[in-house]
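For this depiction, one protein chain was excluded, whereas all remaining protein chains were kept in their positions.
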Amino acid sequence: MLRKTLTDDTFYLNMGPQHPSTHGVLRLLLRLDGERIVECEPVLGYSHRGHEHMAQTRSYLRFMPNPCRMDYLAGLMYNHAYCLAVERACGIEAPPRAQFIRVICAELNRISSHLLWFGAYLLDLGGFTPFLYAFDDREDVLSILGEITGSRLTYSYCRFGGVARDLTPKFIELTKAFIPKLRVRLKDYDTLVSKNVIFINRTKDVGVITKEQARDYSVTGPNLRACGVPHDQRRCEPYSVYPEIDFEVITADGANGEGDCYDRYLVRMQEMEESLRIVEQALQRLPEGPIRAKGVAQEPAPPPGAYQYCYESARGMLGIYLVSDGSRVPVRMKWRTPSFSNLSILPILLPGTLVADTVAILGSLDLVIPEIDR
Amino acid sequence: MVERFETPPPVQLGILNQMLDLCRANSLWPMTFGLACCAIEMMAAGASRFDLDRFGAGVFRPSPRQSDVMIVAGTISKKMAPIIVTLYDQMPAPKWVVAMGNCAISGGPFAYEGQYAIVNGADRFLPVDVYVPGCPPRPEALIQGLLELEDQLTGGAKRNYLRRFKRHPGNDQE
Partner (left out) sequence: MSQNESLAVILESSPQVTQLRRASRENDGFDFSLSIEPKGIPELARMLKDQGFFLEYLTAVDYGQTMELVYSFSKWIEPDRVQAVCPAWPMEAAPSICGVFPAANWQEREVFDMFGLEFKDHPDLKRLLLIQEEGLHPLRKDFVAGPQHSGDVVETEMV
């Protein structure tokens, strides 16, 4: 039994697994003293589908549809990371045009993920309008990505050694039209939301994560950058074509090394602007050439050994640890998903706060529960 | 496949029943029950581009006590199945279930030899009325599924003058 017999005035409240704001199926067992939270225990596993078991029992090619379904909001980034990991293991490198295309698509996916986060976070806090506007912008991104990948949410567009299809002129035209439009919209969101007094009251000094806590609990991604740590895999361990692209790592000015919900919001909004810059530069520098490397086996069989790949996904640091014994089926594929560590900090952030703050803190961490449960 | 279980209403109202069915069909209130990826497409169907509100179904209720239709969107894990049954039992009759996405229909991409964690579809333990295939289904597909459910309630264009939508020539609709 998860619940202890209580001898004081506190009581248990079950938040989830079905709750409008748990971003997936997360159950939070909250022990409350009136309206204040005394203890919090997340119960996981309601979305466990056995991805790592599937990785162990099928070949690398047959596992391709799975990564995008782990974190469906950043599906193309997970697909990209998986292809990069297997390419590192096999020693293949994708041609430059394919790398630029992958980066363009990954950054567009980051924008769509942050837009959905923005809409859903404001919806949780009670504002319905940004949700509708954010989804409208998101539909533009999904049409752009759907132009070459063929799907809206779960992409398997990257292949081992390149990408599946080349960019069409319509893709480039749609992207070039989208970038200024989103810039205007981001300014609108800033005016609507960032100075809104209700939003500020609900998110300032709420859910403060210090640098020590972030290190203890392995928090990564925009949550870490909101504490003032400029750690971004794209800059610290550059992969693909990021060394050639000029972009800034956005941190909140955590002068005292702390990040609250408002800082995390600001970091993500600014990151969308940086992603637009990356897409612009990548479109300018897009070279001609093939989109798939030659001589890559349909079913790759990496040499025996252990390989690791670290990638900056929309939520944080995604790590893929791959153990191969030379055959087409991996011995072990571990997915180090960012939301797993980001959620583990919740039991120390919540005690002492109000129940209403739970929603604000949970939303600001930007969790996707199926990637925790895998 | 689980059969629907509903006792007939104690008072039969004749032609008024058809009116009530029409009213129910035009204001189906779904429950926010997204489990995995299909939940995002369900949210997109309720958002601005593919508005579900124009069909009366945009009012997503978080509480099962206030909703008519449960859209099971996403993979059903074994840990989650008893909770879904509890939620279904909490919904007041008349209630319907839409299985959205391949996972809710038959386990989807996660049903394979050696799977230990999921249930192969919502119809193993719930009476499903409409299946919407896709992985994930486009929001338009979900809208078509809800319209199909509404047709099941009202008898569709065959019976009901008010439900005769103007259809495009070339579509194979009845």
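Going by the order they are written in, the chains are A and B; count residues from 1 in each one.
One rule holds for everything that comes next: a contact is a pair of C-beta atoms (placed from the backbone, for glycine too) under 8 Å apart; a residue touches a chain by one contact, two chains touch by 3 or more.
Only a predicted model underlies this, so the values are computations on that prediction, with no experimental measurement involved.
Which of A:Pro230, A:Pro243, A:Pro287 or A:Gly326 touches the hidden chain is settled by the complete complex: it is A:Pro230.
Across the interface with the omitted chain, chain B contributes residues 78-79, 81-83, 85-86, 107, 111, 113-121, 124-125.
Contacts to the hidden chain, counted on chain A, fall at residues 44-45, 48, 50, 52-53, 56, 88, 91, 215-218, 224, 229-231, 236-237, 305-310, 317, 319, 321, 323, 331-332, 334, 336, 340-341, 344, 348, 373-374.
Simple rule for what comes next: only the chains that are shown with their structure count from here on.
For this pair, chain A with chain B, the centres built from the Cα atoms lie 29 Å apart.
Interface residues of chain B, counted against chain A in their complex, comprise 32-37, 39-41, 43-44, 47-49, 60, 62, 64, 74-75, 77, 79-80, 83, 87, 109-110, 112, 114-118, 135-136, 138. Those residues of chain A that touch chain B in the complex are listed here as 17-20, 24-25, 45-50, 53-54, 57-58, 65-66, 69, 72-73, 116, 119-120, 131-133, 135-136, 138-139, 152-154, 370, 373.
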